[in-house]
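Here the complex is missing one protein chain, while the rest keep their positions.
Naming follows writing order (A, B and C), and every chain is counted from residue 1.
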């Protein structure tokens, strides 16, 4: 065990994966000599050579298409999209190609080894194009897995699982926590199961559900709530697609209340899917409407970012409203 | 009034719009001489000249970017994406650019005149890539309007409104109904309001909600239900973003039950958003969980398309389940 | 960073005409060698294998268009007119080279040994379809034959082919052997307008990927003529910009195509670099059975090109060589015709893939939620057994 921040945990996962299997490659804009604009791929080119950790030309659709070809060939590419805000030029390759590759070929071909990593989220004064949380766009796409860690330990374990998983995975990293989240992480390889939500803490009055950077917010809100004698059960979804309905449903059956939070705009966000599913599974247990605390239905702002963000106070207020419905 | 099919209604809307305002242009792959692969732009080049109705090179991202530039300049472009399955290469231009154009510039610039039209949906033995219903991807994007007509009269009225609307609009046309849906349509210009749901028929036991080609399915299911003395209220959402929460909520408050149907895969589909919103607005009125009848969480199939589709029988069964919850 | 070396002091703009790109031609329209031209190193066996693949494909295409008209297929799309461009390139590659096509290259799949029966299974979406009945007709694929399953979204295979080839290069390095396989990637001149084309070509060049790109420039993208597709000199003129070795060939001239392709494969392997071949040809038929070209081009134009038929030209050369006879021609035609019709009939009798295939291959294993959806579906179908076809009707 060493102390690592989330970025170091990502780097360590890549390092372990590249050391263990020489089919593992890292590619993307500026990931080579420079080690990526956030330095997630630091030293990997030095260690594993230019052929296995390399800069691509500046084209996300190209990065994605190239990585798909590599994966189809039997390589295990980990492609970085520099910011999640810039994943959209690759949308066709990810959603129409990677996600459907195995299915459309009748399993003659697949892109088993494929992983996309990308930093997402706000809170860094990044404005419209360095703050987005586009996870919901990918969660509507059968064939993909979508994974979002919330701390360094998860980041490494889940990324190693994503790389090992025989399906294309989109892995979003909460960049606000890259350096801010620090924790104990083994230096050696390990995996954490995909599609398993994690019950962070048990509670009896309400279930709070989120993923990624939003977990820290929920924790702070739960602390505020506890001071008012509201007992929160905290769940970290970890994998959004396919997601762990059972764990969430069991919790809501117990607590009778659910609050979901994400940074992305409300309408069409993944909280909607969860709410729709849980109201179906837990209809008779629900004591109040499922609450959503999310970004506003606007592009991501800059000057009023603090007001825009679904912070702990907004979550806390929503908890109280839900409890006192 | 004349009898038109849905395709003719679309063509008539374009014709009226081009006649009324010479800033209106039609562009896209094969829309020129040929009039589009479905012939939605038939005769427009003949009538209005090659400069105003023209073929583009084969690049959806180019079509979208070019149309955005035209709109920013003050033109009123109606860009065709040949199949909704091929809109993904244009995703970045639509979602990151068109949707955010006015906001990011502080209203210094806008793409008021912009409309994208694209045929969507299954039921035509089109397999993975000629059948998709990608509306939910766009509904998570503030700044866009998303409109889907279900019959020729709506198609013309809503398309004319989309073209006139001072915001970028994505207009999906149910291609299964292009020739199958026939109705009385005025030859002259008219508009139908955006963001207003239409109550197709009143009922008291359950609200059935859909859009586009799925309306026909709901109607058939409602007929089956009526035979079993279940009274359905049918609502056609028409505009998905921003959608008419009030009309739907009022109906569900009355009926106590809601069923939503779409062809797209369940997870992350727009029914989830509606369910999440309505359970919040109508929590105390709901007598059973909000039901979703949708495509499976798979890519769109071919050989088993009939089994895959959320047809009237599946809707009918879901109605009964909801009623007898 | 590279800096250009020469300088000028008067503003001069370069234009397309500064780089005239000639067309390689070896066989004239009578099937004779042009003066000074040299036939490629093709023995009789290979020449006939190529010719037979071209002929088979022509006959398959004719029969399937009829079958579609009769309602026995939902859709079809022919290679007619471009058989030399397709088989002539594919034949210069090894079976271990990956082919990544657009959709009009069934002739290359035939060259590799795809049987009439296999074509039919795919076209009919029956239980024998390697693709499990999931894609429209003509979206073939075969792992065994190293022919990547066709995907409808255009040009997506171009960056994929670059990546695939890069993987081949690394695998050879890992295994400590000389590079002995590469990727052959086809696309149309229309698809070459897509952003993925640019991404893929540029990445192949800068990342030194052993891939041979074959652009079939057949004059049209559905209804859009090349004059409305690009303003430069075809697609070959773009090769220069990418720093890719490039050649243009008469796509209706089997010997020119084969010569260029054999040379291109050699360069790809030796230099570990991409090569671009632009094959100038013409789509003799409609875009697909859903299309009617009379709306956008003239009969005369079609007739002019019909005179340049690549199969006819190849045949004249073969006859000249003494490697083929009219008798053999007739026998081959008859054989292929009856084979195709026989297999069509046989395969029509087969049921569609199992219902379970609705949910397999979305992931490596169906996840719980999908299994649940499927179980609910089965329960529903059992409730209405007469409403859902469990066997394929004539209508797929």
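Basically, a residue touches a chain if its C-beta (ideal position, glycine included) is under 8 Å from a C-beta of that chain, and two chains touch if they have at least 3 such contacts.
Just so it is clear, the structure is predicted and the values come from calculations on it, not from any experiment.
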{"item": "Shown chains that the omitted chain touches within the full complex", "value": "A, B, C"}
{"item": "Residue among A:130, A:156, A:176 or A:262 that touches the chain left out of view", "value": "A:130"}
{"item": "Residue of C:57, C:246 or C:373 in touch with the missing chain, whole complex considered", "value": "C:246"}
{"item": "Residues in subunit B touching the chain absent from view", "value": "22-23, 25, 51-52, 54, 56-57, 59, 61-62, 64-75, 77, 89, 92-93, 96-97, 100, 102-110, 112, 142-143, 145, 166-167, 195, 242, 245-246"}
{"item": "Contacts of subunit C with the absent chain, listed as residue ranges", "value": "1-4, 6-16, 18-26, 34-38, 193-199, 202, 205-206, 219-220, 225-234, 236-248, 250, 259-260, 263-264, 267, 275, 280, 282, 301"}
{"item": "Missing-partner contacts on subunit A, residue numbers", "value": "29-30, 32-35, 37, 54-55, 57-62, 85-86, 88-89, 125-130, 266-267, 296-299, 301-304, 306-308, 313-314, 317"}
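Quick note on the criterion: only the chains that are shown with their structure count from here on.
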{"item": "Chain of greatest Cα-centre distance to subunit C", "value": "A"}
{"item": "Separation of subunit A from subunit B, taking each centre as the mean of its C-alpha atoms, in whole Å", "value": "30"}
{"item": "Between subunit C and subunit A, distance of the C-alpha-averaged centres to the nearest whole Å", "value": "39"}
{"item": "Contacts with two or more other chains, residues of subunit A listed in rising order", "value": "61, 89, 92, 96, 100, 103-104, 142-143, 242"}
{"item": "Where subunit C touches two or more other chains at once, by residue number", "value": "132-135, 139, 151, 153, 195-196, 357, 362, 369-370"}
